[in-house]
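Here the complex is missing one protein chain, while the rest keep their positions.
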Amino acid sequence: MSGPLADRLRAQFPEAVTGPEQKGVPEAVQVAVGALPEVCRFCRDDSELDLQALSCLSGVDYPDRIELVYHLISYRRKHELVLKVRLDRDRPQAPTVAEVWKAANWHERECFDLLGVTFAGHPDLRRLLLPDDWVGYPLRKDYAPPTEYHGMSHHRADPLRPVAPEVHAGGEVPRAR
Amino acid sequence: MPAELKDLAQLREMALPIAGETMVNMGPQHPSTHGVLNFLLVTDGEVMHRAIPHVGYLHRGMEKLAEEVPYHGYMPFTDRLDYLAAMSANQGYAMAVEKLLGCGVPPRAEWLRLIACELNRIASHLVATGTMAMDLGAFTPFIHWLREREVINDLTEALCGSRLTYHYLRIGGVGYDLPAGFADRTLRWLDHFEPMIDEFDRLISHNEIFVARLANVSPIGAAMAIDYGLVGPNLRASGVDWDLRRDLAYSVYPECQFEVPLGRGYRGVVGDCYDRFVVRVLEIRESCRLLRQAFERLPEGEIQAKVGRKLKLPAGEAYARVEAPRGEMGFYLVSDGGESPYRLKVRTGSFSAMSIIEALSHGLMIADLVALIGSLDVIAPEVDR
Partner (left out) sequence: MECILTSAEWFLNWGRASSIWYLLFGSACCGIELMQTGGPRTDLDRFGAVPRATPRQADLMIVAGTITYKMAERLRLLYEQMAEPRYVIAMGSCANCGGLFQRSYAVLKGVDKVIPVDLYIPGCAPRPEALADAIVKLQQRMRQEKWLRTVRAPQP
């Protein structure tokens, strides 16, 4: 079961585009990573697909791969399409689509920040949400948070274990700080 | 080398400073950045050459937390995704889960969801328009709106016990039914509130100084808005006629009558800051209309579908979009058959709105940057999640 958008894309790129991907999500296709920018440009410029905007770029960490999922939408035609790209989990690299949709710029930065996917050709691939000296990619399934960051401990004392209150000797209220 | 200096060195390379340029830091604690947002302004004194945004000061790891918390248990977290539009965030998540679960929502619950979301939309737009005025120096309209917002807070407190982070919408419906007299109370408040919008207009919307600060400032054309992924009132102010409640309609919006205000260059060009302001004020009026319709047509019935306390969704994925006050909120949910989501990605309107600011900042004065940030209605938790 697949929809007209997926069919049209498959017809245009018979080798690069396969699918359908998921039952219940008819307009979803699998795209080969090398052809991604070309496919995206076609999606945007083709008069039938007319997928003007990139709604969402997500990265998902599966046990055998990292998958990038592009949700595209057309405002004029009121339809949507999902593109999926499989990346090697050990060296996840993909070409950027920031020239096709400028929205992708920050989405790709976030993907890099949280999943470690590098986007070749991206104008400014830096961490976005986490501090610049953060180590690791939190959205990966094998991520272990650090025990501390810049001296701030990750740990919070157990609230159920009582702590002896501080007593000011002599009953004096401490001096204003 | 400390992280900030390393970043600065990198930025210097990119910014190619010329003699006479200063770098000024704006935020993350700042009265006019809406939440903890930071801009590095490369300026020659008053006119900016670039405004480099730094975000992530409120990055709480919401998406990772989703993988560790059961489906029902994640709902309170969605409140904090956009605390001014908590009902819409709740709805988006609920819709994604319900899509995957394949469960329907009873009609009464759908109408209650609409009531909750529209009431929340009014509250959110009150803050958006009020803080816009406040950032430009007009404190009084904001205080008026805070007074009205207190009544909305009272109403939601009567509805679900909470003033801000509601956890009202649940998977399969809503959490509580309307208390006795709620409809009358809300309708009476709407009778009082609609003239207040006129008063607000008289107070600030047509004030010449206010208009001069906003009109013709940072116009965003339709093509640029779509390219950068702007959504919601920002997109509509640029002239793109798109509203999820009408175009990819969900819930009971197809049964309602409402207009979708568009930017028309009310006092300047299409897509300038004033258009974004006016679109929000007009949307408040439309939400009042929707609320009245909802109370008239509210059916009797169940308020929540039977979904069980421990939810295990079938393996698969779903993408649900809702029209939140700040634009489309998309929830991409991937399930592997377990009790928690395998992956939840939240796509928010403010994320894209924040990314466009740098592109628009060249040649803008610092005061205009304040107007731009206010008009785009950027809010930190949506950007950072």
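Chains here go by letter, A and B, matching the order in which they are written, and residues are numbered from 1 within each.
Basically, a residue touches a chain if its C-beta (ideal position, glycine included) is under 8 Å from a C-beta of that chain, and two chains touch if they have at least 3 such contacts.
Since we're looking at a predicted model, the values are computed, not measured.
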Residue among B:35, B:92, B:141 or B:173 touching the omitted chain: B:35
Omitted-chain contact residue, chosen from B:59, B:113, B:236 or B:280: B:59
Footprint left on subunit B by the chain that the document does not show: 28-31, 35-36, 56-61, 64-65, 68-69, 76-77, 79-80, 83-84, 127, 143, 146-147, 149-150, 153, 163-165, 380-381
Interface with the unshown chain - residue positions in subunit A: 130-131, 138, 143, 145-146, 149-150, 152-156, 159, 169-170, 172-177
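One rule holds in what follows: only the chains that are shown with their structure count from here on.
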Centre-of-Cα separation between subunit B and subunit A, whole angstrom: 21
Of all residues in subunit B, those that touch subunit A in their complex: 3-4, 6-7, 10, 14, 55-56, 59, 61, 63-64, 226-229, 240, 242, 247-248, 316-319, 321, 328, 330, 332, 334, 342-343, 345, 347, 351-352, 354-356, 359, 384-385
Contact set on subunit A toward subunit B in their complex: 22-25, 52-56, 58, 60-61, 69, 71, 75, 78, 80, 82, 101-103, 105-107, 114, 124, 126-133, 138-139, 143
